[in-house]
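Just one protein chain is left out here, and the rest sit where they should.
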Amino acid sequence: LNSNSFGKRLVLTTFGESHGVAVGGILDGFPANFAVDIGFIQSELDRRKPGGHGHASQRRESDKLEIASGIYEGLTTGAPIAFFVYNHDHRPEDYDHLKDLYRPSHADYTWHQKFGIRDPRGGGRASARETLARVAGGAFAKLYLRRLGIEIKSRIFQIGPFRMKETEGEMWDAGSEVEIYLNTLKSEGDTAGGIIECTITGVPAGLGEPVFDKLQADLAKAMLSINAAKGFEYGAGFSAAAMRGSEHNDPFVIKDGMVTTTTNHSGGIQGGISNGQEICFRVAFKPVATLMRPQQTVSTSGENTTMEGKGRHDVCVVPRARPIVEAMAALVIADHELRHAHSHSF
Amino acid sequence: LNSNSFGKRLVLTTFGESHGVAVGGILDGFPANFAVDIGFIQSELDRRKPGGHGHASQRRESDKLEIASGIYEGLTTGAPIAFFVYNHDHRPEDYDHLKDLYRPSHADYTWHQKFGIRDPRGGGRASARETLARVAGGAFAKLYLRRLGIEIKSRIFQIGPFRMKETEGEMWDAGSEVEIYLNTLKSEGDTAGGIIECTITGVPAGLGEPVFDKLQADLAKAMLSINAAKGFEYGAGFSAAAMRGSEHNDPFVIKDGMVTTTTNHSGGIQGGISNGQEICFRVAFKPVATLMRPQQTVSTSGENTTMEGKGRHDVCVVPRARPIVEAMAALVIADHELRHAHSHSF
Amino acid sequence: LNSNSFGKRLVLTTFGESHGVAVGGILDGFPANFAVDIGFIQSELDRRKPGGHGHASQRRESDKLEIASGIYEGLTTGAPIAFFVYNHDHRPEDYDHLKDLYRPSHADYTWHQKFGIRDPRGGGRASARETLARVAGGAFAKLYLRRLGIEIKSRIFQIGPFRMKETEGEMWDAGSEVEIYLNTLKSEGDTAGGIIECTITGVPAGLGEPVFDKLQADLAKAMLSINAAKGFEYGAGFSAAAMRGSEHNDPFVIKDGMVTTTTNHSGGIQGGISNGQEICFRVAFKPVATLMRPQQTVSTSGENTTMEGKGRHDVCVVPRARPIVEAMAALVIADHELRHAHSHSF
Partner (left out) sequence: LNSNSFGKRLVLTTFGESHGVAVGGILDGFPANFAVDIGFIQSELDRRKPGGHGHASQRRESDKLEIASGIYEGLTTGAPIAFFVYNHDHRPEDYDHLKDLYRPSHADYTWHQKFGIRDPRGGGRASARETLARVAGGAFAKLYLRRLGIEIKSRIFQIGPFRMKETEGEMWDAGSEVEIYLNTLKSEGDTAGGIIECTITGVPAGLGEPVFDKLQADLAKAMLSINAAKGFEYGAGFSAAAMRGSEHNDPFVIKDGMVTTTTNHSGGIQGGISNGQEICFRVAFKPVATLMRPQQTVSTSGENTTMEGKGRHDVCVVPRARPIVEAMAALVIADHELRHAHSHSF
């Protein structure tokens, strides 16, 4: 049932736990004879590395990409692309104090209930380190889409209760209310959530499927499959519920001989299929579950107890989640772009 | 690529257009030797019929379920269950005025771009009538889940800008602000959106998959695959973004010898797997795109023009969307319940 | 797990039992805007009808194809193509004497073991009548392939122990050893098997996949999924085992500026991918399991007993299996032809 695979035509299958030998993946269905910019793939991995801005985990990983098959002399060969990143810096002893506990709002308890066993080393497969393989796979998809003129960008839309200005770029300003908020949380051993907005430009009209595999449905699945994601909306999103039809509908007009819309409440997708406008969606993330302060929980043997996090943890993952959101979006769009072939042939 | 199929272990494949011969589906993977209450399936179809409350389309359909295979003497046999509903009341002439136009915020333009052809009869396959097969398939899933003590309920959470009281039950009160709002919209040829909340009780801990097929990811895909859905959130949802970790985390406690949580911001799912608490999510719907008032649009030959809806259309689809939301949720939960077998065997 | 579906890019999902309301299917992924010759689809169904040559079942079915969705004004629309054939002539009472028995070398016992229940009406879903939906689905694939210059032909290669002459065309000569053999079997209430050879011309080099989805692997699965099929071989087949490499290898030569081979022991496929030569394979069928003579068997309640067939049954199904073999081959080739898009794009 392939629950470690994503996509139908372009399929990413991933493996690896937080403290195992390596994390990696196999990308099947990528076009052959394509020149791959490995430096770009590595740079995407670097974007999700912790430690860039003082509110993230201090774990230092080299996260160096290794290609095990599928590329020969810089070109894809038609063989599946296999890649992995070694886990150099595991320190499983950091997690010894957790092995008899279920951490609140983590996957410890549910994994144990599902599989009858649990890898206690930092969440094992449920760790966010799993997303590294998504970023690598998504980077291949980005390269493919870029060749077609499709670009995927994201920005931080909200941190905690604070809406970001569009002009703030990738991060918040020094001394801003967001920085003060995060510093306060850090000093209290607490954490923050946030919202990421992603926009995709250059998508031609016609990608997506009209019934179950609507473009927004596959984007929603992709986003909700990311650790800590709590919600997805596209175009006008939840606010559409309060709008009138006459306000929400996007009027069609001919502009420069092309069909376009004067507004984009549809977020670039109508009836599950791209309409040629900018695709826009938002993903909400809950605050990091690991706190550096005491919390009530239970032991694996069924007793009430308290626990407190130790070691390296982010106050807020939202900045590091941007490349993951983009990677999953790239996989969805590339999958549908490749699926689109032969939708009509004559 | 099976884009008219949904599910991995329990698979619903649907067919049918708004004005074709019939809509229906094939349900593959349903357990054999199961006594099916066909009356219940029919009653679910009746719940999505228009006309129940004055704000919905006046189209009168009998929507009588026919079973074509898979059930013998009231029991499932292991053969796929095929079912369909004839389209008695088509009146394609109602749509003649639309065949040379692309209706704003409908699928007309995007379908044409994707497939190079379009069925102009009331949206064809992109019509909401397609959801009838989902409701029938989901009703089978509900029967299966009910046997396991799992119940799926929904309520209207919001209509237009108005939050519903939990006590209002299925519909709003006569003379309420919602009723006044909808009557005003109707008189103006305008339409409303809304939000549906769905809760699932009785789900044991352990359903779902930890990586790509997280329970919330499959629910998100299911919901965003419904016509007019614009957003999905579960548990604390988008509001989680503004919460602190210490506020959002659900403390574990032992209660009556069972692991439970004192709050449920997780919405019953942690790490993609059910934790035994009530599963709760919300789906936002945009206002109906067909308006009984003039709108700017373009013709299929590329000229700016205006159009105005005619015939039978809902002011607000949210009440009728409830059985669809429940059906898709039932398909997801039943799929994962059946997939769960052999997750660990020893 | 979709066990009633076949194909990855072009997917046929079928339903229906021998004595249910109808048999039919949904074809998903067929290109839109394609003019369908419905008369050809019907003529393929007619080819598998019994009674054409005196050695087949006397059941008279009209087998009239109904299209329920996916085609509008003669063109495919991008919606899934749904079709069915009603079962007019069921006479389930013909099978009353069988409902407490397991017929030897039929699916009665194994179905019961798998599903805990059995539809005793003529084999139910395990009946060869299920193949009707394959022939209809395959006929669509044939039309698509024909447009590309790909033709699928079959011939009877062997009936019982008798190898057919290539010149004998579709059937054997009157008074031939085959006819005498079959008449003798019929008079004794016995049955015959045989071998069908299928050739596919016009397939360009490059269809198929190099590892698990080799073209011959998908053809083998397709053929062994047909009732009564016992073996599959392509090119030199089983006889290749006794050949030397220097004898079996197909030398490449340039002919008219094209790469071709001087022999075709490869059967048109090398490394799982078509090489542009004629694809050729053979399928062995066992003799019909229903005999008009006494056989030893057991009852469903676990007692030794004897039984004897009644009613309408073929002495030899091989002539009627030809359109089924061709249909399954067409589905495989069309699936791979559609999958081939974007194998390399630059």
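We just call them A, B and C in the order they show up, numbering each chain from 1.
What we mean here is this: a contact is a pair of C-beta atoms (placed from the backbone, for glycine too) under 8 Å apart; a residue touches a chain by one contact, two chains touch by 3 or more.
All values reported here derive from a predicted model rather than from experimental measurement.
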Contact partner of the left-out chain, one of A:119, A:250 or A:314: A:119
Listed residues A:38, A:67, A:148 or A:253, member touching the removed chain: A:67
Contacts of chain A with the absent chain, listed as residue ranges: 1-5, 8-9, 11, 13-17, 20-24, 26, 28-29, 32-33, 66-70, 72, 75-82, 84, 111, 114-119, 121, 124-125
Contact footprint on chain B, counting only the chain that is left out: 1, 9, 31-34, 78-79, 147, 210, 338, 341-346
Contact footprint on chain C, counting only the chain that is left out: 1-6, 8-9, 14, 102, 104-111, 113-117, 125-126, 130, 158, 160-161, 185, 188, 190-195, 204-214, 216-225, 227, 229-238, 240-254, 257, 259, 261-262, 265-266, 269-276, 284-291, 293, 295-298, 302-304, 339-340, 343-344
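Here is the rule we go by: only the chains that are shown with their structure count from here on.
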For chain B paired with chain C, centre-to-centre distance based on mean C-alpha positions, whole Å: 38
Chain A-chain B separation of Cα centroids, rounded to whole Å: 26
Multi-partner residues of chain B (at least 2 other chains): 1-5, 8-9, 14, 111, 114-117, 125
